[in-house]
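Left out: one protein chain. Kept in place: all the others.
Chain IDs A and B follow the sequence of writing; residue 1 opens each chain.
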Amino acid sequence: MDRQIKTLQDKNSYLDFRKQERVTLLEILDRALDKGVVISGDIVISVADVDLVYLGLKVLLSSVETMERLRGAPMAGAQEEPT
Amino acid sequence: MKIYAYGIIDSNPEEIVLPIPFKEGTNSGMDESLRELGEAPVYNIPYRDIAVIVSELNEEAKEITDTYILEHERIVERLMEGFTVLPMRFLTVFNTKKDLLSMAEFYYEDFKDNLARLHNKVEFGMKVIWPADTIKQRIVDVYHKTKHNPERIGLPDLLKEGPNVSISTESPAKTFVKEKFQEHIIEKEFQEEANRCIQVVDDYFNRIACEKKLKRLQTENLLLNSSYLVEKQRQNDFKQAFEQLKNTPGDLKFLFSGPWPCYNFVTLTKKPSSVDYFNTEDMLGRLLKTQDL
Partner (left out) sequence: MTMERIIETDSESAFIEEIEKVQDVLPKRIDANSKNVEKGLAKLVLTLVELIRKLLEKQAMRRIEGGSLSEEEIEGIGETLMKLENKMKELKEIFGLKDEELNLNLGPLGDLM
């Protein structure tokens, strides 16, 4: 695999990938993003940004705090302390 | 220091084919090519007779998300050469080693079961695309031709004719329901055609794969997204099967990939006991099943 790794944060970077590379990346994302050993609960934290923490859940509302307020409790995986 | 986890292995000494065995907490025994993810060494944390493969994570690693998915994958695939691996979902990070060991304790039976089941097996993927618009157009054409055939006798006259907005005597409600009904019939036929095609395509691999996971019509054009669990020694049979499939004439286009770590075949039976855990997927899934959408 090519040692130069580009980030996907910037769409233009992503489009720089050749088609073959994009297909590879999409295939990897299709698997590693929400398959495999999927652990949720108090003991797992992600260091990613908010929107990526919820990649699998496709958050409709605009922020974690709002969701928490509506549900009345911290979301699993969003907080450091267990409820 | 947070801990990033790549996967679970069955660290059975006889199975190790990497030149040097792992040593806990150090990289002194490590195969050089497994260094990465922020330049941190990759090592194993054993738990009973299995191990979690990890590396330590820099707190400031904001770029971890997309940049590292390729690294994550590379490391898991490297591990596959020597062990049975249960790949972790990307971005599984633990606050402390204690948390990680709690997790290992919680899921231990699940891990053991999966490691046994997935031993010496790999995953292959196949995606199939078809031209949904063309398929639907064909259905519409057939629908119009067979309007007066006996099968349609059961329907009230209202629906035998298609919607006709030019006739002023037809109320908007009539037009509306005719249009909706036509859409419904076409959609139904479309779904049945999809099932037929999927059946044909899937049959190619049934004899070779141990298990499979099929996702149908993720989009109108993405007819099938399937994963197959295949024994390592049957890989070539599998590849031959898709060589054959690839060459069949018709509207279908194929994408084959593999071998992959067995992402789609890890099944965890234990759910976290956290009261907070709210499984939207589960609930909506059950709702949708009752409606048979």
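What we mean here is this: a residue touches a chain if its C-beta (ideal position, glycine included) is under 8 Å from a C-beta of that chain, and two chains touch if they have at least 3 such contacts.
Model, not experiment: these values are computed from the prediction.
Peer 1: Per the definition of touch given earlier, which of B:101, B:140 or B:255 contacts the omitted chain?
Peer 2: B:255
Peer 1: Residue-wise, where is subunit A in contact with the chain that is not depicted?
Peer 2: 8-9, 11, 14, 19-20, 22-27, 29-30, 33-34, 49, 51-52, 55-63, 65-66
Peer 1: Can you list where subunit B touches the absent chain?
Peer 2: Here the touching residues of subunit B are 65-66, 77, 80-81, 122, 127, 129, 154-159, 171-174, 176-178, 180-181, 184-185, 215, 217-219, 221-222, 225, 232, 235, 239, 246, 253-260, 280-281, 284-285, 288, 291, 293.
What we mean here is this: only the chains that are shown with their structure count from here on.
Peer 1: Taking the mean of the C-alpha atoms as each chain's centre, how many Å separate subunit A from subunit B?
Peer 2: 16
Peer 1: Can you list the subunit A residues touching subunit B in their complex?
Peer 2: Residues in contact with subunit B: 1, 5-9, 23, 25, 27-49, 52, 57, 71, 73-76, 80, 82-83.
Peer 1: So in the complex, which bits of subunit B are touching subunit A?
Peer 2: Those in contact with subunit A are residues 2, 7-8, 57, 59, 61-67, 69-74, 86-95, 99, 102-103, 107, 111, 123, 125, 225, 255, 257, 260-261, 263-264, 266, 268, 272, 274-278, 280.
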